[in-house]
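Take this structure first; my questions come after.
With one protein chain removed, the remaining protein chains of the complex are shown where they sit.
Right after this comes subunit A.
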Amino acid sequence: MSGQMTGIPILSILVALPLIAGIVALFLSASGARWLALVTTLVSFALGVWLWSAYDPGGSQWQFVEHYALGGGIAWAMGIDGIALMLIMLTLFLMPICIGASWRAIEKRVPEYMASFLMMQALMIGVFTAQDLLLFYIFFEGGLIPMYLIIGIWGGAERIKASYKFFLYTLAGSVLMLIAMLAMILTAGTTSIPALMAYDFAPSLQWWLWLAFFASFAVKMPMWPVHTWLPDAHVQAPTAGSVILAGVLLKMGGYGFIRFSLPMFPEASAEFIPFVYVLSGIAVVVTSLIALAQHDMKKLIAYSSVAHMAFVTFGLFAFNRQGIEGAMIVMLSHGLVSGALFLCVGVIYDRLHTREISRYGGLSDNMPKYALLFMVFTMASVGLPGTSGFVGEFLSLVGLYAVSTWAAVVATTGIILGAAYMLYLYWRICYGKLVHADAAAMKDLSGREMWLLAPIAAVVFWMGVYPESFLRPMRADVGRLLERIDRAKPAGDSHLTAGKPAPATPAHAEAH
């Protein structure tokens, strides 16, 4: 509201600022590029904090709206609701941390690297702010390019293979999505996302459109069985690349479901619930078991991401408030926690240059600060109450149970398996004796590393103890979504019958 009144195109500024800084960075020295990137991301974050404070949770659905027709079909249309706001905040919060994480780890082609990150920030903000279908598409697919470069140029030994796999998967999905978008534009006669969210497509058409969008979002999420690009991409990506990949890029799939699939194709979404639940259930069980068998730290956390993102799809397709709000909190929490876990991996990778779990062990002795923070994020990952992980998982499972007890039983096994693989990892890294001399020689967290991890820990606790700060901005928008999808809402499988309290039954009386 206030944003509109002041008339500052804050969303465009948030997109343009890193874009311009990225171009400037290309012409600077390595250290100049680092500082420019850090300052830009910090200023963006400050603008984000202002955006959050200016956002009115009880106000109109779309705030900070901007609209400039570009001619033809496309418009530079921007605006956010509470859901987008939270994901923007996540992005802006993680970006300075990513720059900080790359401060010493990246030594070659630093200006290009920083430019890629700044470019990616611009595109990701664009994804969450775009109100025009085609604008959204450009941001959505364009965001892959910097990520692709980051893996392909600054990645590990098998970076080409990994970036190729990443490219192939995502491209396959996006082609289908583009075709679906064209069909939507032709049918509805508009490219405006808010208009399309209120447009009722014929159920038969919805079916095809839903599948086409699903192809793209399921890959981004990622859902089983189109997840196999993720472990490779994470393993090969530099630390900051993994952080942003897990932290924000994976959230674009969930955002897509919540912005497109559910409100635009409610009937089809309801029809595909069993399909989504089966894939999500397999993801929880299978990828958790795979995580248990990993020897590579990054792969383990990558697989755990797949399992966690299944809680998002479970929650979203529960068609109720707890499920959808839970899914959103899982996304935010996973963005923080898995980002932090990849940073934790990066901290020791930078020192020993191996991701092999067995090369570590006993780090509690020589790296107590590290062990403490790693424990905090491990517990947040297993969903310990008091951390952000619990609030999201709990809400989405509450929502899920109301629709399908079967699915809830399968999904809830995730809390057992999650504890098993994460604590087994923690044991092998931090507990035991320092058996390897090189691991024993590693120093504890530096001041810079503390500044990367401690703020995330603080937000993890904040979201775990007082999630209301994060739920409040989204409440009205989830309500609008619920109104929209209410007509397709599935009946639960609990079939509760009324009690017959009446006089105490003979069996009951006899018990005393």
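Everything below uses one rule, namely that a contact is a pair of C-beta atoms (placed from the backbone, for glycine too) under 8 Å apart; a residue touches a chain by one contact, two chains touch by 3 or more; residues count from 1.
Criterion: contacts and distances are computed from a predicted model.
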The complex's invisible chain, by UniProt name, from "3-oxoacyl-[acyl-carrier-protein] synthase 2", "Sarcosine oxidase subunit gamma", "Fumarate reductase iron-sulfur subunit" or "NADH-ubiquinone oxidoreductase chain 5": "NADH-ubiquinone oxidoreductase chain 5"
Of A:V286, A:L316 or A:V460, the one touching the omitted chain in the full complex: A:V286
Among A:E66, A:E267, A:E325 or A:E449, the residue in touch with the chain that has been omitted: A:E325
Per the touch definition above, residue among A:L11, A:L36 or A:I415 touching the missing chain: A:I415
Candidates A:I74, A:L211 or A:A476 - the one touching the absent chain: A:I74
Of A:L47, A:A105, A:L352 or A:L384, the residue in touch with the unshown chain: A:L384
Sites on subunit A contacted by the missing partner chain, in the whole complex: 72-74, 134, 137-138, 141-142, 144-145, 148-149, 152-153, 159-160, 163-165, 167-169, 171, 178, 181-182, 185-186, 191, 225-226, 228-229, 231, 286-287, 289-294, 320-322, 325-326, 362, 364, 372, 379, 384-386, 390-391, 394-395, 397-398, 400-402, 405-406, 408-409, 412-413, 415-417, 419-420, 423-424, 427, 430-433, 465-468, 471, 492-502, 505, 507-508, 510-512
